[in-house]
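With one protein chain removed, the remaining protein chains of the complex are shown where they sit.
Now for subunit A:
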Amino acid sequence: MFSRTAFSAFRPISRPSALNAVRAPAFTLPSVLHARLLSSETKAAIDKAVASAPVVLFMKGTPETPQCGFSRASIQILGLQGVDPKKFVAFNVLEDPELRQGVKEYSDWPTIPQLYLDKEFVGGCDILMSMHQNGELAKMLEEKGVLVAADQ
């Protein structure tokens, strides 16, 4: 499956640490705040995350230790398809509440996991599963050149 190097945390590639102090109090409030608008900092950080590799998965947990069945299934599908770990990055939304909420607004998609291919939103677990079963995913990944070469 995916090596450790395939995983990178959201925080290191996000923004100046000074921001942490400012945003910390907001997350002690209840989740009613779901409706708040995506800040430009968060949007920029997610832009960067989405562009960090050809295949990007926002998931709960890590590829090695998924924290949710849907995230696990998505990782397994990408593994079965033979996605090249060097072209893959996963972001653990459980590590960052801002990412967890922000990515839902960013993608206009209410659930995690979320798959991006060449910065384009592909879908969540159900879509991934359907595309895996009907062959569309294999075709798409092949076309984007993100699979491990057959002779390796």
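We take it that contacts are C-beta pairs under 8 Å (C-beta built on N, C-alpha and C of every residue); 3 or more make two chains touch, one makes a residue touch a chain; residues count from 1.
Here is the rule we go by: contacts and distances are computed from a predicted model.
S.K.: For the chain that's not shown, choose its UniProt protein name out of "Dynactin subunit 4", "BolA-like protein C8C9.11", "ER membrane protein complex subunit 2" or "Trafficking protein particle complex subunit".
M.R.: So the chain that does not appear here would be "BolA-like protein C8C9.11", according to UniProt.
S.K.: Hey, which of A:A53, A:V122 or A:V146 is the one touching the hidden chain?
M.R.: Only one listed residue reaches the unshown chain, and that is A:V122.
S.K.: Using the document's contact rule, name the residues of subunit A that touch the chain not shown here.
M.R.: 34, 69-70, 104, 108-111, 121-124, 126-127, 130-131
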